[in-house]
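Before anything else, here's the structure in question.
One chain of protein is taken out of this complex; the other chains stay put.
After this line comes chain A, so read on.
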Amino acid sequence: MLAYITKRLLSLIPVLAVVSIAIFLIIHLTPGNPAAAILGMEASQEDIERLNEELGLNRPIVEQYTSWIANVLRGDLGDSIFMHQPVSEAIAEHMLPTLSLAILAQIIAVVLAIPFGIIAAYKRGSLADYSLTGLSLLGMALPSFLLGLFLMLFVGVKLQWLPVAGYAPLSSGFWEHLKYLILPGISLGTIQAALITRMTRSSMLEVLNLNFIKTARSKGLHEMKVLFKYAFRSAFLPILTVIGQTFGTLVTGAVVVESIFNIPGLGQLILNSIARRDFAVIQGVVLVVTLMYVTINLLVDLLYGAVDPRVRLDRKK
């Protein structure tokens, strides 16, 4: 197991190196001089030179990268030119709403998807199966920001059950906090629910055909017991992987959904920075979210390896 962990950790190094280089290089894709782009049309030549000096943009590119990455490794993501505060501080301030939303979406997805998937597999070929499979197909074709808009229109504007947009921090009470997150949570969770439903269905189907299920049934066990105690437990591992992998996607997806519902999370932070060309913030957010994404996937892999020893052997190849 230790060898497996070490191997997985080592394999991350080149990935993270490439990630950091790519994120670093983004600012240099700007046509013309980045400093001029940041300052806008009315900037004087002197201002541009000064900013160039400040950002180190006039040094050779390799030198720029090494000093940038050295700072990043120390946890210093630079300063936001417009907010006059360190990027790491701004990210920390905007992290909580994003995480809250991602977690709620995950809960919604799991609570819906697992029963749906089990029913679809158990009643295979029935109307319930077809409608659930069809729904999950639709769910996967429905981008979360679009579902968000639809929900906002029907539940927020027409029915007025829930607030259309906005955010209340956890400190203003749990229900207040949740009220604003339900619609965004459903918008974000649906696509994951669709994925998990499909995975649950196919994983259950595979298990339900195995001999030990027939044995359990012929012993006269109650169907519920067969389904949950026997079949679901064996089918759970692949489902768990999908859940873990989708959590990474949820954090990213939250960034987009937030902007629809005016939730002050990482998404709003990065979008506000686009118009201002606040590259330090953009690079910082992309880097932090990527790190979270990679870490979550690593944890899922390790967990998987811990639960199922075959995985550790398989991947040695």
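Operating definition for what follows: a residue touches a chain if its C-beta (ideal position, glycine included) is under 8 Å from a C-beta of that chain, and two chains touch if they have at least 3 such contacts; residues count from 1.
As a working rule, contacts and distances are computed from a predicted model.
Enquirer: Considering the UniProt annotation of the chain absent from this complex, which name among "Cytochrome P450", "ABC transporter permease subunit", "Ger(X)C family spore germination protein" or "Probable septum site-determining protein MinC" applies?
Expert: Options "Cytochrome P450", "ABC transporter permease subunit", "Ger(X)C family spore germination protein" or "Probable septum site-determining protein MinC" considered; the missing chain's recorded name is "ABC transporter permease subunit".
Enquirer: Which of these, A:L9, A:A70, A:A92 or A:L146, touches the one chain of the complex that we don't see?
Expert: A:L146
Enquirer: Could you pull out which residues of chain A are in touch with the chain that's been left out?
Expert: 14-19, 21-23, 26-31, 137-138, 140-143, 145-146, 149-150, 152-153, 157-158, 164, 202, 209, 248-249, 251-253, 255-256, 259-260, 270-271, 273-275, 277, 279, 282-283, 285-286, 289-290, 293-294
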